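Entry: subunit A
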Amino acid sequence: MAKIKTLADLKKMREDLQSKVDLREKADSPESYVQIKVGMATSGIASGAKEVMDFLIEALEKRNIEAVVSQTGDMGYCFAEPTIEVQKPGEEPIVFGYVDIKKADEIIEKYIKRGELVDGIIPQNYQVIDDKDNKKA
Partner candidate 1 sequence: MHLLVCGGTGCRASASDSIVESLKQELENKGLSDEVQVIMTGCFGFCEKGPIVKVLPDNTFYVEVKHEDAVEIVDEHVIKGRQVKRLLYQDPEKKQSISDSKHMDFYKKQIRIALRNCGFIDPENVDEYIGRDGYMALGKCINEMTPQDVIKEIKDSGLRGRGGGGFPTGLKWEIASKNNADQKYVVCNADEGDPGAFMDRSILEGDPHAVLEAMAICGYATNASKGLIYIRAEYPLAIKRLKIAIDQAREYGLLGKNIFGSDFEFDVELRYGAGAFVCGEETALIHSMEGLRGEPTIKPPYPAEKGYLGKPTNVNNVETFANIPVIINKGANWFNKIGTEKSKGTKVFALAGKINNVGLIEVPMGTTLREVIFEIGGGIKDGKKFKAVQTGGPSGGCLTEKHLDTPIDFDNLIAAGSMMGSGGMIVMDEDDCMVSVAKFYLDFTVEESCGKCSPCRIGNKRLYELLDQITQGKATMDDLQRLRNMCEVIKDTSLCGLGQTSPNPILSTLDNFWDEYVAHIKDHKCPAGQCKDLMKYVVIEENCVGCTACVRVCPVGAISGEKKQPHYIDPSNCIKCGACIERCKFDAIIVK
Partner candidate 2 sequence: MEKVKLTIDNKQIEVEKGTTIYKAAKQLGIDIPVLCYMNLEDLGIENKPGGCRICVVEVEGRKNLAPSCSTEVWDGMVVNTHSMRVINARRTVMEFILSDHPKDCLTCAKSGNCELQDMAVKLGIREVPGQEYAEMSEYKIDFSPSLIRDLDKCIMCRRCEMMCNEFQTVGALSAFNRGFEAAVGPAFEMDIEYSPCTYCGQCVAVCPTGALTEKDHTRDVINALADPTKTVVVQTAPAVRAALGEEFGLEAGTRVTGEMVAALRRLGFDYVFDTDFAADLTIMEEGTELLDRLTKHLNGDKEVKLPILTSCCPAWVSFFEHNFPEMMDVPSSARSPQQMFGSIAKTYFADKIEVKREDLVVVSIMPCLAKKYEAQRDEFKVDGNPDVDFSISTRELAHLIKEANLDLKTLPKEEFDTPLGESTGAGVIFGATGGVIEAATRTAYELHTGKKLEDIDFKQLRGLEGIRKATVDFEGTPINIGIAHGLGNARKLLEDIKAGKSEFHAIEIMSCPGGCIGGGGQPLHHSDSGILKARMKAIYEEDADKPIRKSHDNPYIIKLYEEFLGKPMSEKAHHLLHTCYFDKSRKVEIS
Partner candidate 3 sequence: MSHIKVKIKEKDLNTIKQICKSFNNEPKELINVLHKTQEHFGYLPAEIQEVVAQELNVPVAKVYGVVTFYSFFTMLPKGKHPVSICTGTACYVRGADNVLQEFKRQLGIEVGETTEDGEFSLSCLRCVGACGLAPVVLVGDKTYGRVAPDGVKAIIDEYKK
């Protein structure tokens, strides 16, 4: 192990290491990042959700978008698999259906980057327990 000789050394090292705990850091305060949940129940996986998820992670990183991509269980929209839920900071989550890689790319470019809505939004008719309280500072 190399010695840390200056504060600059430490800072550089921190940059490198941050990604390691990044995942957790963002999970801990996800409000400030784009959150994407990919429905990954058995049916979702069967319909290609895994590929979509891999793509999303890779694409977001390449395009320098700070986001948390996570898997979640059955979203209850089996008819529209694969489904993903996207929540931008301070906004209500939006669920997209029939997401393939192309669609995912579009969601990133239009909705996430520019705020334009794209086709395939599934109107919400459920309450996520998780989102009842997002006020924690």
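The criterion applied here is as follows: a residue touches a chain if its C-beta (ideal position, glycine included) is under 8 Å from a C-beta of that chain, and two chains touch if they have at least 3 such contacts; residues count from 1.
As a selection rule, all candidates are chains of the complex that A comes from, given by their letters.
Only a predicted model underlies this, so the values are computations on that prediction, with no experimental measurement involved.
Put simply, of 1, 2 or 3, the chain that touches subunit A in this complex is 1. On the subunit A side of its complex with candidate 1, the touching residues are 1-7, 10-11, 13-14, 17-28, 30, 37-42, 44-45, 68-74, 129-130, 132-133, 136.
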